[in-house]
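Shown here: the complex without one of its protein chains, the others still in place.
Letters A and B name the chains as they come in the text, with residue numbers starting at 1 for each one.
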Amino acid sequence: MNSANGKIVEFESAEAGNGTPAATGFKMFNRIVDWITNDRMQLINVTDRINEVVRKSGVRDGIVHLQSLHTTTAVFINEWQDALLHDVREFLDDLVNREHYFRHNDPQYSDCERKNADSHLRGMVMGQSLCLQVRNSAVLLGTWQSIILAEFDGPRSRSVSIQVSGI
Amino acid sequence: MNSANGKIVEFESAEAGNGTPAATGFKMFNRIVDWITNDRMQLINVTDRINEVVRKSGVRDGIVHLQSLHTTTAVFINEWQDALLHDVREFLDDLVNREHYFRHNDPQYSDCERKNADSHLRGMVMGQSLCLQVRNSAVLLGTWQSIILAEFDGPRSRSVSIQVSGI
Partner (left out) sequence: MNSANGKIVEFESAEAGNGTPAATGFKMFNRIVDWITNDRMQLINVTDRINEVVRKSGVRDGIVHLQSLHTTTAVFINEWQDALLHDVREFLDDLVNREHYFRHNDPQYSDCERKNADSHLRGMVMGQSLCLQVRNSAVLLGTWQSIILAEFDGPRSRSVSIQVSGI
């Protein structure tokens, strides 16, 4: 039974611990950053931009919260590699078939003229809200983790609200 | 290559910035709100209710965290439009076919009498935890974003724990 916990070895990284309460006060920093997209479906690597905002915030340890303000977009983590990004787009295309009948695209039921039900469903599954840790004034990311903003109904101008909080 | 970053234009909204550290102290406010649902799959617009809790909290800028306390529910963002909500329910129905064989529904393997493996899988994919930003004592949402509580195994009474924190 490979879901049993019996054989799993756990380690705790000593260097990572800090049990001291915050000597300095709680800080909060807000920015909205906009991107203009070029394609209907497009993946944008926003890692460097988020790190700039985190550096500016003055927060050393805490949380950065990203919230895209559009239902037909998403924010998530994956490796930034061209071949994989191609697979990601194909997967998301297959997950929601644009040619399927949707009431949201049917003038009899909907006043939406963008015919973008597929974009809404992709945005809903992938999510528009993402929390990541801030450590030593940078976003904490594993070696292969990049922060990706996904456009599902472009080209458009898209806003992401970035909140950095902590100490 | 439409995943290239080269042509993407970025803006930073000047009005959105505030670099001042929190003059006032850190606040935290907790509430549990219950909903009684009427159908097996049901989508509930909880935006106004969450905004009431945020107003009561006295937090001006920060985070509101929503956590549904049930595995067969979810909390997520989408546009609140009847035609689209119909598409959302059909999509979630198709994503996990209730008629599929599941061990969780098989008395030989499981003591669960609700036959709700499909509800568990929908809840798992859509998630029960959602962070959103609070700005000027309200939940920050784009024009078309509503907060949706999804029931996947009703009718039931469902609790969502709401935590507002910030300054």
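Just so we're on the same page, contacts are C-beta pairs under 8 Å (C-beta built on N, C-alpha and C of every residue); 3 or more make two chains touch, one makes a residue touch a chain.
This one's a predicted model, so the numbers in the text were calculated from it and none came from an experiment.
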Check: Which listed residue, A:R40, A:K56, A:R98 or A:R135, touches the chain dropped from view?
Finding: A:R135
Item checked: Residue ranges of subunit B at the interface with the undisplayed chain -> 25-39, 41-45, 49, 56-58, 63, 65, 67-71, 82, 85-86, 89, 96, 102-104, 106, 109-110, 112, 117, 120-121, 123-125, 127-129, 131, 159, 161, 163, 165
Next item on the list: Extract the touching residues of subunit A with respect to the undisplayed chain.
Entry: 1-3, 5, 7-13, 16-19, 21-22, 25-26, 61-63, 76-79, 81-84, 86-88, 91, 125-127, 130-133, 135, 140-145, 166-167
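What we mean here is this: only the chains that are shown with their structure count from here on.
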Check: Any idea how many Å lie between the Cα centroids of subunit A and subunit B?
Finding: 15
